[in-house]
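A single protein chain has been omitted; all remaining protein chains appear in their positions.
Right after this comes subunit A.
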Amino acid sequence: MSVADRLTEFVQVLRAKGIQAGPGETVDAAAALEVLGFDDRERTREGLAACLIRRDGQRAVFDSTFDLFFPLGVGIPEQARHEHLTLDELDDRLVAAFAADDESALLQLAGLAVDAFGQYGQGGSGTSGWSAHQTLDRVQPQTLLVRVLAAMRAQAGFTERLDRDEIRRRIERFRELVRGEALRRVAELRGRERLSRSAVPPTPDQVDFLQAGRSQVAEMRRMVQPLARKLATRLAARRRRAARGQIDLRRTLRRSLSTGGVPMTPVFRKHRPGRPEIVLLCDMSGSVASFANFTMLLVQALRDQFSKVRVFAFVDGIDEVTHLVTAGVADPAALGARILSEASVIRWDGHSDYGRSLEEFSDRYPDVIGPRTSVLILGDARNNHGDPRLATLAHILRPARRSFWLNPERRDLWSTGDSAAHDYASVVEMHECRNARQLGTLVSRLIPV
């Protein structure tokens, strides 16, 4: 395959995965390849990334696709042809590599590990392949922690206490390498394009949030961008119109001093349209997690449009997570995990308790909601038969300018089982919001034109 063919195919696959690289970028990438050559793989990688990537969040997708298209080597690693590792030998070498933080050794061991423990099925038949899961299941790199610690004991002192976390990160890195290696081998077996195509899910904007898988959430994320852009244009149009107001006589005269008292540029009084503030209350319990994660991505995209965005997450306790959401985390699943681990959203048993969370919100954040605030509550209103505390909710929402409840469940499931949907709907406007399309319609209504 020629370099040009491989490059265009590479770009095609990137596009299918949501990296919007146009023909211009492909030309740039080709020029970069010409300038850089293939002598140094990491430089080739960085060069292509500079041309094809547009923002941070795309790097992980880019890297894994790059590994697929520009593999380190083809077939079995050189060494593995001569030696066949037993599990014990592999463990010993892994311990040494972890202790020394030797990236290239890890890369090689990942290749050996997949080769020795990752194959399933019979060669040649349609069901055979390579599995990272199976490899990691057999190798169990996480069990090596204590041995690596022992191997590193040489340097004592304050930093000793950091070892454990560092080794964990290295082990995680090794897992990634194994996944990449397995993927590369499968690609070799089945053809790159088929593999990457099968990873792309269909019709993203109508997939139910509650059923959406990881990759589909990524797909939906792509639709958020144009939506945010559309809202931005609407807001900008409004601001321009508002800027043409009355002449500000005082400032016009002040400015005319530099032109000898001739008022050459009249100054207009500016209206400052109140930009809406938004407060989000998110149910983070397992049942609605993918929905909440996705909505927070939307909030990230919208955060310049609103003068203030505050996000609170709850399960059976509530905590502010604004700093986590706005920190620019790209991966929704990782964001969800961070919220669960870093904010105190679980106080008791980890079952959602809307009543208790609302009570706590009212106690801890009495001043968050004001007359300029739009409040969004996201959740399925499944309260585990607890007290819904409707009065508390009404009290919280009273000062708000507008408030909505977005429920990711089908309307005919509301108030079935432990759902208190219709009870809450009597206090706050509740909308069915099952997919990205419905969400788009709702959010555009939040910005008054």
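Rule of thumb we're sticking to: a residue touches a chain if its C-beta (ideal position, glycine included) is under 8 Å from a C-beta of that chain, and two chains touch if they have at least 3 such contacts; residues count from 1.
Methods note: contacts and distances are computed from a predicted model.
The subunit not displayed here is recorded in UniProt as "AAA family ATPase", chosen from "AAA family ATPase", "Nitrogenase iron-molybdenum cofactor biosynthesis protein NifE", "Response regulator" or "Carbamoyl dehydratase HypE". Residue-wise, the contact with the chain that is not shown comes from A:Glu166, picked out of A:Asp102, A:Glu166 or A:Asp418. The missing chain, though absent from the display, is touched by one residue of A:Gly47, A:Gly180 or A:Pro408; that residue is A:Gly47. Within the whole complex, the absent chain has one touching residue among A:Gly24, A:Pro371 or A:Gly417, and that is A:Gly24. Here one chain is not drawn; of A:Arg269, A:Arg338 or A:His351, the residue touching it is A:Arg338. What subunit A contributes to its contact with the hidden chain is residues 20, 22, 24-25, 28, 31-32, 35-36, 40, 42-43, 46-47, 49-51, 53-56, 59, 157-159, 161-162, 165-166, 169, 228, 232, 236, 258-260, 262, 264, 301, 304, 323-324, 328, 338, 342.
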